[in-house]
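The next block holds one structure in the form of structure tokens; read it before the comments.
The complex appears here without one of its protein chains, the remainder shown in place.
This part shows chain A:
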Amino acid sequence: MILKTTIHGFATAVKGLLLTVKHLFGAKKSRESRDIRQADYFEKQEGVTTVQFPHEKMPIPEVARYQLDVEIDDCIVCDLCAKACPVDCITIEAIKSPEAIGKTSDGSVKRLYAAQFDIDMAKCMYCGLCTVVCPTECITMTNQYDRSTTKLTDLIYDFGEMTDEEIMKRKEEWTSFQADKEAAKKK
């Protein structure tokens, strides 16, 4: 009984050893990337599978859904994306404008200034919900995924384009507009 299991153990060990040595010498060449639709896709088992990342990259589709990008000129600062975000990685601060600022490329009227439009990619979980709710389709996912940094704050992407003076000016504009309206009411 014990002899039988021992012999069986040795036989299986030899089998395993032959398998590993096959892979050991098969590692001389890299495994080619193959189309999964080929019939013999699973036949080819030899070769190194490692992709040495920074030096060589796997091809990814152009429409891949990785990091977010915002076309701020098309943004109407509706805050829907920030509300849809499950992890609250989008921070938007809006300033109201007394009159329409302009139009986006799809014809929506812009009435708000984006004083702040930050996306914290460190928090983002790439669910893509913000891109779904966006009425003007200005927030999109790109094929950009490789953004390694040594500072975590580098991953907070600032899409707002307004300078501090501009923000101050627009705020003052709105407060004076409000004040004018109040004054008009009192009359």
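As a working rule, contacts are C-beta pairs under 8 Å (C-beta built on N, C-alpha and C of every residue); 3 or more make two chains touch, one makes a residue touch a chain; residues count from 1.
Just so it is clear, contacts and distances are computed from a predicted model.
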{"item": "Omitted chain, identified by the protein name its UniProt record gives, among \"Protein serine-threonine phosphatase\", \"NADH-quinone oxidoreductase subunit H\", \"ABC transporter permease\" or \"Response regulator\"", "value": "\"NADH-quinone oxidoreductase subunit H\""}
{"item": "Absent-chain contact - pick from A:13, A:60, A:109 or A:122", "value": "A:13"}
{"item": "Residue in contact with the excluded chain [from A:3, A:100 or A:183]", "value": "A:3"}
{"item": "Residues from chain A at the interface with the omitted partner, ascending", "value": "2-3, 6, 13, 16-17, 19-21, 23-24, 26-27, 31, 47-50, 52"}
